[in-house]
Each structure stands twice: as structure tokens, then as C-alpha cells.
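Removed: one protein chain of the complex. Kept in place: all other protein chains.
Which chain is which? They are A, B and C, in the order written, and residues in each are numbered from 1.
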Amino acid sequence: MNNDILQSALAEYFAPWVQALGLKVEAGAPESVLLRLPQNEQLSRVGGMVCGQAMMAAADSAMVLALIQHFGEFRPCTTVQQSTSFLKPLSGQDALIEARVTRAGKALAFGEIDIRGAVDGKSVCRTSTTYALL
Amino acid sequence: MNNDILQSALAEYFAPWVQALGLKVEAGAPESVLLRLPQNEQLSRVGGMVCGQAMMAAADSAMVLALIQHFGEFRPCTTVQQSTSFLKPLSGQDALIEARVTRAGKALAFGEIDIRGAVDGKSVCRTSTTYALL
Amino acid sequence: MNNDILQSALAEYFAPWVQALGLKVEAGAPESVLLRLPQNEQLSRVGGMVCGQAMMAAADSAMVLALIQHFGEFRPCTTVQQSTSFLKPLSGQDALIEARVTRAGKALAFGEIDIRGAVDGKSVCRTSTTYALL
Partner (left out) sequence: MNNDILQSALAEYFAPWVQALGLKVEAGAPESVLLRLPQNEQLSRVGGMVCGQAMMAAADSAMVLALIQHFGEFRPCTTVQQSTSFLKPLSGQDALIEARVTRAGKALAFGEIDIRGAVDGKSVCRTSTTYALL
């Protein structure tokens, strides 16, 4: 599935407030996608750090795209559980979000998302998610 | 601490993108706060349901206010871990977000957040969080 | 459902290693159960504190009983996700484990488990879980 289709899925399936993150599809592989979260003052709290809320939202969004990639089409699904660890702050650079499907069964799908600095490559946020396939 | 002070903390300490949620402080108690997330098409994905990203962001934000309430002042802190379960969809009503400090030590604080429909009172989202106190 | 039936379910459905925890059913209510984890040197690491592994295992087990209570019978199910926060250490007393079903749908059930000291009543461990109903 090419990047344009995934990019257009962001516009089609996501709330406007989530689209305001400005996520860009960088690459897709069979079981994963790579997104970029451009630097944006709207997402920064005091101190210039990207807020954790934006990272959790980006992780959730990236996983939906990874599932589209996995199934070859959009399938209705809903997030059941999301667990996020914040390893360190991120500031002064874009973020890269890599989402990977770790298992997709009939009723449930699991995935993991890594967020790292686009410049220094250091992981700042790690998320695991469970989706119900409807 | 009165509601106006907590409300102004939302403007002072949060990223503009998070402020766009439009959270309103309804009440504060010694170890908890109650916020309202007004209905807002910007937060809805296809089908009119409030997106999970908004609920995770609201939960995280509510907990920061609960910590302000607990300590009697803003203390620098950072989210270390957030785990969220999505019990059922929410649509057609405001959400009420209740955040409670379950334990605050010297270095770490723990909390739990319940999100429920403002009209039907049903829990839709349950979050537990860990904060590092800086 | 009376306590004896729940107690016998512990023997019937759980691995011998889990049974070695020695959990005792104290009480059941329509959506919850209360278990006791008796003090036991086998569960203590250096310093006399109950090991976290025992608390996670007790939480998971208690939730299975709460689901039996909820459905009025044992239904095959499997843990999908468990998130546990360790608020403070527990030592020198039994633990009380209270599991509550927060939502049970057709395919998924959610619950929360509180573990507290049987003597001082202080919460030491909070768990949220997701189960798939088979």
C-alpha cells in the first residue's frame, strides 16, 4: 500500500483535532509504518518539550495505519487498551513514530509503537496497544 | 484551591493543542479533581464518537491538576507511564473526567482517572498513571 | 454464588503453582470478590516484603473469580492485558485482594483489582485487566 493511501487514511478516519498533529507518512512495510511528527509549537508545553498527550495520540494513530497496512484495507477497529512509557523528554526536533503489528488474530490485534527523535534517533516513548477488530 | 486557579493552570502549563480540548474545571476535592470535556466535533471521528486520543489527553491533563490540588501548588512533574482501558464508546454527550491521586511519595506519584458520560454516568475509559516528581 | 464454590474454582481452574499462593475467598458480591492472601515466607523476597510477582498473580486470579461471580458460572476466558502499579511495599500482614468487573461485553471484559494490607487497609497495588471471553 503506498504512502499516499495511508496519508489519505489519516484525513479520512481521524478526528480533526488528531489531524492537527500534522503527522506525515514516511514509509510503510508489510507489518509496520513510519510516521513523522513535525516540530510544532502547538504541541509544546513550557520548556519546549513535546507534550506526552501528543505522543500518545501519535502512537494510537500510527497503529491504526499499521493495521490498514497489515490487512491491506481499513477495517473497523477500536482501541481497547494502550500502555505508554515515557523514557525521556523530546525537544528541538521532529519525532519519528514507528508502529508495528505484533499479532493480529480474528478478534484482537496487538501492536507496539516506538517514538524517537528524528535527529538523535533516541527512543523517548514506547507504547503497546490492543485493538478489537469489529 | 479554587476552581479558577485550577482552570488557569490549564492555560499556563499545557500545550495549546491540549488546551484546544476545552476542558473545564467542575470541582476540586483534596485528592481529586473533576473536569468536563464538552462535546466537540473536532474530537470526533467517523460515527460521532469521541476519539480515544482525546480521552487519553484529558486523563493525563486531569491528573496534573489533581497533583496541583494534592500539593497545594504546581510542582514540576513528568508522566512516566500511562495505561488506559477503553470500556465502551462515548457519543452525544459531554464527558466528565475524575482524577484521583492514589499515592504521592517523594519521587513518584500515582493516580487513576475515570471518564464517564455526563448524561448517562457510564464509565467509558479508565486510566492509571505514574508521575515522576522533579 | 457462595464462597465455597468460588474457593473450589481456585482448585479447579488454576495451575498448582498459582494455588500455592494459598488464596482464600473472603466474600463475593455481584460484581466483585474479596480474597485474602495469607502471610507466607515463600512469597517474600529479601526484607520480608511480599514479592510483586505474587501480587500480580493474585490480582489475575481474583479477576477470574470476579468473572465467575459476574456470569454465575465459569466461562472460558483468557487474560489479554494486565497493567499493574505498585504503590508501596507490603510486609508483616496478610493482603486483601478486591477484584471488580468494570465492564463485561460479549467478547471482552474489563476489571480492576485493589490489593491492600489486611491490617492497615492501605492500598499497595492497583491492577487493571482486560479479558477475552472465548
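Quick notes
To be clear about the criterion, a residue touches a chain if its C-beta (ideal position, glycine included) is under 8 Å from a C-beta of that chain, and two chains touch if they have at least 3 such contacts.
Just so we're clear, the structure is a prediction, and the values are computed from it rather than from any experiment.
Although one chain is not displayed, subunit A still touches it through residues 81, 83, 85, 87-88, 102-103, 105, 110, 112, 123, 126, 128, 130.
Residues of subunit B that touch the chain left out of view are 80-81, 83, 107-108, 130, 132.
The set of subunit C residues touching the chain not shown comprises 12-18, 20-21, 40-46, 51-54, 56-57, 60-61, 78-86, 89.
Basically, only the chains that are shown with their structure count from here on.
Although subunit B and subunit C share one sequence, what matters here is the overlap of their interface residues, and that overlap exceeds half of the numbers used. Subunit A and subunit C have Cα centroids lying 34 Å from one another.
Centre-to-centre, using mean CA coordinates, subunit A is 21 Å away from subunit B. For subunit C, residues that reach two or more other chains under the stated contact definition are 81, 83, 130.
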